[in-house]
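Just one protein chain is left out here, and the rest sit where they should.
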Amino acid sequence: MLFHVRMDVHIPHDLDPGVRAETVAKEKAYSQELQRQGTWPHIWRIVGEYSNFSIFDVADGDELHRILSGLPLFPYMDIHVTPLATHPSDINA
Amino acid sequence: MLFHVRMDVHIPHDLDPGVRAETVAKEKAYSQELQRQGTWPHIWRIVGEYSNFSIFDVADGDELHRILSGLPLFPYMDIHVTPLATHPSDINA
Amino acid sequence: MLFHVRMDVHIPHDLDPGVRAETVAKEKAYSQELQRQGTWPHIWRIVGEYSNFSIFDVADGDELHRILSGLPLFPYMDIHVTPLATHPSDINA
Amino acid sequence: MLFHVRMDVHIPHDLDPGVRAETVAKEKAYSQELQRQGTWPHIWRIVGEYSNFSIFDVADGDELHRILSGLPLFPYMDIHVTPLATHPSDINA
Amino acid sequence: MLFHVRMDVHIPHDLDPGVRAETVAKEKAYSQELQRQGTWPHIWRIVGEYSNFSIFDVADGDELHRILSGLPLFPYMDIHVTPLATHPSDINA
Amino acid sequence: MLFHVRMDVHIPHDLDPGVRAETVAKEKAYSQELQRQGTWPHIWRIVGEYSNFSIFDVADGDELHRILSGLPLFPYMDIHVTPLATHPSDINA
Amino acid sequence: MLFHVRMDVHIPHDLDPGVRAETVAKEKAYSQELQRQGTWPHIWRIVGEYSNFSIFDVADGDELHRILSGLPLFPYMDIHVTPLATHPSDINA
Amino acid sequence: MLFHVRMDVHIPHDLDPGVRAETVAKEKAYSQELQRQGTWPHIWRIVGEYSNFSIFDVADGDELHRILSGLPLFPYMDIHVTPLATHPSDINA
Amino acid sequence: MLFHVRMDVHIPHDLDPGVRAETVAKEKAYSQELQRQGTWPHIWRIVGEYSNFSIFDVADGDELHRILSGLPLFPYMDIHVTPLATHPSDINA
Partner (left out) sequence: MLFHVRMDVHIPHDLDPGVRAETVAKEKAYSQELQRQGTWPHIWRIVGEYSNFSIFDVADGDELHRILSGLPLFPYMDIHVTPLATHPSDINA
């Protein structure tokens, strides 16, 4: 099923720059692997913020929590998940 | 460019049922025409609420406001628009 | 999968008392049928409020939205849904 | 009586990893002992957050506060407690 | 056990003045009977608001909900309940 | 006159444990002295939180501010004060 | 003692214009009488809003509540009261 | 001096359509007259909302309140005013 | 013109005590000088908080910002400014 996820990243200012760069790189690879698998079909940057809106297509809440809590930036994120359903006006439904 | 839109519908309880049904039907047709044109590429129901998250692909704010303020249910909606940018991790970007 | 749902009921003061009583009776029957089927395993009253916390066990967001939007009191409710996952400390997991 | 509890965990980024691991392990043991005793009948992870919704079955507010303030992670938690009553539609009531 | 309760009263402007006066009078009698029984040991007006802070001494959440939902003004109130415990500095504890 | 006070304590995690213990002990003595004088007639723990609801009986705002800003834990507290009046239903008024 | 009061006025759109005008006139007379007595030493309009910030100088919460709940516009107001104390930097203190 | 103003319009659904159209037309004329005078140098529609952000250039708060409270739609608006100062990076300052 | 200002002070716990005392002393002198000039006609302590409500009488937003951003405690303050106008009921207007 589909979930709408908002992620807000708050990396501490005193995080070691090398650790920071490595974590951000790992995050990108982790996200792109899930995009290629079709699990993370959409990700958009929110203009002006270190934040994104994403859509996930997973089996259930357990799979989604495993994915989100495994994000390399998870310790520095506020995440809010909203469950989605098919909209009756959706022409692709 | 892309915009993320949340719409919350609050139809008054005392609206004439015929008017209500007709307005909801017009809303569906209006939305589906824009979906077919590619202007409204995504619409999802928020589970448990008379609300949706949508993505719009328009030229600019003027076009988006013309579309949203023309929604048959516009007088009964709270709408919040968030501008989007390409995410650096997006494999389709 | 499991979802946590909060429902807050706001029946208009000028609703016909007969309609009100009938709607509340239908709501009870609707809820109890779903409880018997195992779809709505928990429902608790929030002390002092015309509100409840409930747990639903459904296939996905589509099933949950069909159930919630079919509640006889749905037009008078504010509903907020939170997706759940198994907790790593849960002895029953 | 029953209480609904939401716990949000915010462990400081600079907590010693050994202390952190030990505290989390103690928290799990503490929770599971109370689950086995029937005092903490439900615990669910909130998807995407280091948070849980729990149900406690205790004698009164004094017992619940003693339990919650004794949680090994209590210094790092925001906790919100909501008192519950039997719902008139509950088929088990 | 003890509960802290905040009640905010919002009587509709178009309520019949006779009904209003009668309901307010019933509310006062209902409250005073519970005060005499020791169930409602404290009630204070919040200055400038049609609101009160109260303390209730009841067996559990079921008893408190029965009392609060039976208030003659209940349909016109927003109520928020907070469970209390003995404070370790309380000289009367 | 009477005031309703909510205090939320946020002691920094890195405060020296000895300083912390000494401050908490001073706070208790300070509170109990005021309770014995009748200035602080009620104090209740909010279940699950390092917080209390209190009632103060003082001459005016100057006296209350002197008392609250003199609390040993004052630098670590968020405090919100609400002025009270006699409730017309209060049987002791 | 002094209290800071914010008043926000929300007169229903369907109030009879004559009743409205009469109530607003009574409110003005009521306010000016209290200003002349020194009980209501300051009143300022909040720019762009049907609201004011006021300072009251009264004996206690009982007197202030009697004054505020007696305002002709009280049924249409949201009021928030904040107790004040002498500021240590005040050159008039 | 300059003020930033946000206006949100909430016209009641049951307002007579003729009255509504006339009020909206008066609002437009009123706004344009002030724009021509240089008092209301900027007005922008907030996309998706019946709202605007505006900049006013007036002598003081009295002049601004006289203008805003004279808006034909004032009874149906929520207005929030923020005072502005010259920004040190402004190349036109 | 007049402005209503709320200031909330949050001095970091680890600020050097000497620097803190010196800054607080400078703040007092700065405030009292402006009070003597008639620019800062009122300052009140909010009971229980390290906060004040103040009234400023200045030429415009530029003058007020220069004053507020020059406060010795400015780096540690949250400040909210509300523009004021003469109230039509003010007997001194």
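Per-chain residue numbering starts at 1, and chain names A, B, C, D, E, F, G, H and I are given in the order in which the chains are listed.
Going forward, a contact is a pair of C-beta atoms (placed from the backbone, for glycine too) under 8 Å apart; a residue touches a chain by one contact, two chains touch by 3 or more.
This structure is a prediction, so every number in the text was calculated from the model and none was measured.
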Missing chain: touched chains present in the view: A, B, H, I
Interface with the unshown chain - residue positions in chain H: 2, 4, 27-28, 31-32, 35-36, 42-47, 52-53, 55, 82-92
Interface residues of chain I (partner: the chain not displayed): 3, 5, 12, 15, 61, 64-65, 68-69, 75-76, 79-81
Residues in chain B touching the chain absent from view: 1-3, 60-62, 64-66, 81-86
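Here is the rule we go by: only the chains that are shown with their structure count from here on.
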Number of steps on the shortest touching-chain route linking chain D and chain G: 2
Chain A and chain G: spacing of chain centres that average the CA atoms, whole Å: 50
Centroid distance [mean C-alpha coordinates] between chain C and chain A, Å: 29
Per-residue overlap in chain G, given as positions that touch at least 2 other chains: 2-3, 45, 47, 61, 64-65, 81-86
In contact (per the touch rule at the top): chain pairs: A-B, A-C, A-D, B-C, B-H, C-D, C-E, D-E, D-F, E-F, E-G, F-G, F-I, G-H, G-I, H-I
